[in-house]
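Apart from one protein chain that is not included, each protein chain of the complex appears where it belongs.
Here is subunit A:
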């Protein structure tokens, strides 16, 4: 089975999001980027499939200037190939265009399975896997937590609201949005990533910038706080009486 894992980096939320409040623009160049954690889950699931029943895993990114480390890390963890789709792209690349670039690449390759993070902090709707499937006309499953290879297809677990889980059989080719891998993602030691960077190659594939429908974002801004928490100071007695007061104010105390 040949598996492609689509990966990307997202702004590191440990740092503040760089936003020019006057112009309403996100300053993409002024942020630091980290691998999207759901893509890490997708890679882990792909590697688990490989370990369980054999597969060839290829990690794929669109080069927005910082993808080498993601790819070398994927190789260090056990991916067989790493592909960087290169063109004139920067971190402001939209997910719609990113999905088109991925799909253009995937169309020429004979992958059975395409995995990617079901969501990322910059596309909370889980756009990439769904968009890629839609563009390619492939079947798609989302919010998946487990994938096993079976006969010519796969068996996957999908979670529904309300605590219901389905086990689904699907035939390949297929695009899957991974919510979580069966196990927490493995660690790639710095030395191993460094060693891989010296010994293994990232395959670079030219990818032309496709024409895609775009949204015009008028402005970005920080959410306006609508209320705030009250911090209760004082010793135990004072704190306790203030809590009782609050409960009484809201009619939460039964007399």
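Keep this in mind: a contact is a pair of C-beta atoms (placed from the backbone, for glycine too) under 8 Å apart; a residue touches a chain by one contact, two chains touch by 3 or more; residues count from 1.
Operating definition for what follows: contacts and distances are computed from a predicted model.
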Inset, instruction - Would you mind picking the UniProt name of the chain not drawn here, from "Amino acid/amide ABC transporter ATP-binding protein 1, HAAT family", "Heterodisulfide reductase", "Thioredoxin family protein" or "TonB-dependent receptor"? - result: "Heterodisulfide reductase"
Inset, instruction - Using the touch definition up top, pick the residue from A:65, A:184 or A:234 that touches the left-out chain. - result: A:184
Legend entry - Those residues of subunit A which, in the complete complex, touch the missing chain: 12, 14-16, 32, 34, 77, 184, 186-195, 198
